[in-house]
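Note that one protein chain of the assembly has been removed; the remaining protein chains are unaltered in position.
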């Protein structure tokens, strides 16, 4: 087991390509996406039932054990969230190495 | 970054409207729903494949930085879980403010 | 509230039956499955759009308050991840008893 | 016998068997959840529209209203005796839920019966679709009334239900709403409307029914297996027996009541069969969904397994031809 | 009046009402998300293919090219005056997003209009499908140009867009791409190709349109309700009024421009109606999606609610027959 950070981001589906592009650029190539997630927040309801997909969210889960990489990543995430809304949570976890 | 509580609830799809109603009432208007989740627990399997949707669950994720609000919310959640089953986990997290 | 461990596993859909079989065998009959999850890792992209389902993942969430059971479970999970890829995270949480 | 065989060897029923067989051989065959949901919506839409158009072509007279009334009364009476038959043998909440389940109807059983009649070239009237829609809800109310009354008597926690809300919930139930709505639209637009949507509503009907029953076969068989596997731990052998017996006998009992009504109303063969099928069938969509909300104390492993995994296949495979034979013999 | 009634009492529109009614009575009726998405893809595929085949059967002459040009110009002009009408009354980002939304078109409104014409037996030309596809994107570019120009002037943060990327994004938008692609394939394979896919492309068209509009009714009504509930907290009553008025008047204004173009080009009745409908309709798929990416400052609660929950039903239910009446009176 190895301690790591567990990052959870909820953001609009349409913003995900930018997020993954950012990760790729930083060499963060491990992530999991849960698409078509619904929710409610400062910008109202998102029912994940609209044709444009405009109103569905994606939950992004990232395990990262490189603090430096993590910080630069979070710096890049903030502006996205400011413009398009969403949340980002960071918590501690143990990573089962294999 | 701001410390907050991270609440995870797994409950039947059909109970979610009551849960969101409760949140709205408490002014907890930030949450994310992952619908059509499968699982197994004390009440047996839930394959999320049944027509009634009776047997699919929803995972509710809530980030909350207001301890008082949180406690009243959990008080309201317990009876729902007692009657309809499911689980509720609470953990610590850092909230990336924007 | 009761402290417990929160296990998160991301593994290929096709491996899930083996995982649940393992849990059943250990008497771990409480778990939640989020199927058809996408992602990227050491083994490249998994778009969750392929016909075989070969390339979609499943996120498995397990709350467990029995340390011994947990350890034997993790021992059984490791070989699965080694052969088929994926990740396993363990973190602390509070379990709302009902 | 031949009628049994001929009715069993239609594609829709054979695909139901295929679904069950897939589970038996542990095949990973599965219909995606949203597709299954859509297929069930399609069936409600199609049968509703058909019924409405048929209605627009006939005239609504007293005998029709009488039939609608009779079937509604039936769906309110069934839960009562069902409840009293079971309350001593099962937890009171389960007894009430089962009562509601068997008072209500199974749309797919009805739809399959109409397909059975169409294939055999026997006429049936569109207003019976309305009968089906009207029979969905009353049983729910009766079931909850019964529970509240006896739960208090026996000191269980009762359900605090606002009747208004409950009534709203049951008519606004997605399935009921779609049937009634499609029926209304079919009735308004009539033959001209049918001309526009015929390829979807009539052309694909039996084909999509095959795919839906394939899924039903899978779901029913899985539920039966889950029940066997996990059931033991939770339910006593006694409960098992009660459930099995009830799931087999209740349809027969209700069918004979339906038969009586059809006889008294002097319904033609086709309509008689549909009324009997409505009486004999048990709900596995509208009612279980309502019960989870109004009566979560009841264990779905009992009422849903009974209606979905035992009564549904029974009606589908043996019931329909058997009831038909009885009708021809009696009427 | 009769034309209104006759156009309202077709299955597709009635199912739109039904969807809205479901939300009104708080029914849990819902079309699974992936099914709704598929139905919209199907409509684009079918209308594109039809249009392409029709095109392959006619000859492309100057008048056709002129019409295409005129409609594209229209979709670039509409956003300009829309923006100037709104910029003083709404945040500049919202004004730009609304301008783009109303300059672009609603495929489903167009599709419904073609269905309306088919049912009435009025001819229309396949190349108008190309017009629709070509009108999707220009408005997006214009909207962003306007925003950038005035945002800087008023010291807002501007959008740093690479024009090339934006152009790419707009033609490679899934919906636009599918229409154009299906149209091309229909044009290449012509009558023989149609023979192969006719049951899907023509047979099921109106039936599946019913199911899609059922979903649209649900989605539109839900959005309206969410807007009322959550809107108050966020938007001033003034904004409300502006939105409502704009969502009602803009379509009329744009429709009359379309009418003028149809008149000048001397289009036959069917084509005239489609051009007017294209002018009057507002996008709720391609543009909102593009705006979220290029102009996230703009609040979807304003432009999406206007186009989806007000303008779309208005065009669908009253607009089409009204425009048709106007055309017959004028041309």
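Order of writing sets the labels: A, B, C, D and E. Residues in every chain begin at 1.
FYI, a contact is a pair of C-beta atoms (placed from the backbone, for glycine too) under 8 Å apart; a residue touches a chain by one contact, two chains touch by 3 or more.
Remember, predicted model here, so these are calculated numbers, not experimental data.
Every visible chain touched by the undisplayed chain in the complete complex is listed here: C, D, E. For the chain left out of this panel, the touching residue among C:32, C:55 or C:91 is C:55.
Only one of D:72, D:145 or D:208 touches the absent chain when the whole complex is considered: D:208. Taking the complete complex into account, residues 12, 14-15, 36, 43-45, 47-56, 83-84 of chain C touch the chain not shown. Residues of chain D in touch with the missing chain: 9-11, 14-15, 18, 21-22, 25-35, 119, 199, 203-204, 206-208, 210-211.
The chain not shown here touches chain E at positions 33-35, 37-38, 41-42, 45, 49, 168, 171-174, 177-178, 181-182, 185, 188-189, 193, 196-201, 203-204.
Keep this in mind: only the chains that are shown with their structure count from here on.
Think of each touching pair as a link: the shortest run of links from chain A to chain D has 2 of them.
Looking at chain A and chain E, not one chain touches each of them.
Inter-chain centre distance (chain B to chain C, centres taken as mean C-alpha positions): 20 Å. Shown for chain E are the residues in touch with two or more other chains, namely 30, 33. Contact of a single residue of chain B with at least two other chains is seen at positions 34, 48, 91. Two chains count as a pair here when they touch; such pairs are A-B, A-C, A-E, B-C, B-D, D-E.
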